[in-house]
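Below is a structure I'd like to ask you about.
One chain of protein is taken out of this complex; the other chains stay put.
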Amino acid sequence: MRIKVSRNRLIQIALVVLLLAVAFAVAFEYFEGVDFFTAFYWAVITMATIGYGDVTPSTEGGRIVAMVASVAGISTFTALVSLLAENFISSSLRRMMGMH
Amino acid sequence: MRIKVSRNRLIQIALVVLLLAVAFAVAFEYFEGVDFFTAFYWAVITMATIGYGDVTPSTEGGRIVAMVASVAGISTFTALVSLLAENFISSSLRRMMGMH
Amino acid sequence: MRIKVSRNRLIQIALVVLLLAVAFAVAFEYFEGVDFFTAFYWAVITMATIGYGDVTPSTEGGRIVAMVASVAGISTFTALVSLLAENFISSSLRRMMGMH
Partner (left out) sequence: MRIKVSRNRLIQIALVVLLLAVAFAVAFEYFEGVDFFTAFYWAVITMATIGYGDVTPSTEGGRIVAMVASVAGISTFTALVSLLAENFISSSLRRMMGMH
């Protein structure tokens, strides 16, 4: 993850993560019959690999959505978090060295 | 994780992850007495480190399977997710730079 | 994550993680009406992506705090854990090679 990303690219990746979260939420809402906000909350908590377990799939379709989200969702979320983490470390270092 | 991987190698690693998920699912099914789909769902949610807690091991054998999956399963799943995340970042960059 | 960080910088990043954990805890306490220790415990378990599910948001506000923590909190926590993990690997290597 050494690629130097500009603010624009970070926003682009964040948008893909957001779009995937919305897509998984819509699919989860369809199979599980919960409202969109709950489904979106479930998608974010799943893609972040937190997985509280307060909202979980009970149907076969919902579980398949969860498994797809665990590969596709986590990969893109991890990409975003890795870039943010690296940016955070770099900016901390720059601030320390008076290059802010 | 800087190794440039081809599509073939990604598929190969995905296959290892899938085989491990099936192996852990079979072992979990054996100890916990759940159906294969539930066991496979448990394996994926565990290897992805989501761990909802809706399906958890209640036997000593099942808990040992879970602990083995938490080392062997997560390592390979992390390898897959890291490669996908890196590919995703790279392809985003290439698309940005008009080199798709 | 190849940046060589000094002890001072590690402490600086740990402080940012601590400040964020306190901020998320205060917000969670406000929306969910739990005591500060429980809210802080929730924040750390969330930022570490453990997410036991013993303390979860039940209000819309609390869920939004959880989603913000899942991006901002995890990114900084991941930065800290990555640096500690890398330092740990490096120091293990140095000790092995008699350079402690």
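Every chain is named by a letter (A, B and C) in the order it is written, and numbering of its residues begins at 1.
To be clear about the criterion, contacts are C-beta pairs under 8 Å (C-beta built on N, C-alpha and C of every residue); 3 or more make two chains touch, one makes a residue touch a chain.
Note that the structure is a prediction, hence the values are computed from the model and not measured.
Those residues of chain B that touch the chain absent from the view are 1-3, 5, 8-9, 12-13, 16, 46, 49-53, 56, 60, 63, 66-67, 70-72, 74-76, 78-79, 82-83. Against the chain not displayed here, chain C makes contact via residues 1-2, 37, 41, 44-45, 48-54, 80-82, 84-86, 88-90, 92-93, 96.
In the analysis below, only the chains that are shown with their structure count from here on.
Mean C-alpha positions place chain A and chain B at a centre distance of 17 Å.
Each chain gets one centre point, the mean of its Cα atoms, and the points for chain B and chain C are 24 Å apart. Counting partner chains per residue, chain C shows two or more touched chains at residues 49, 51-53.
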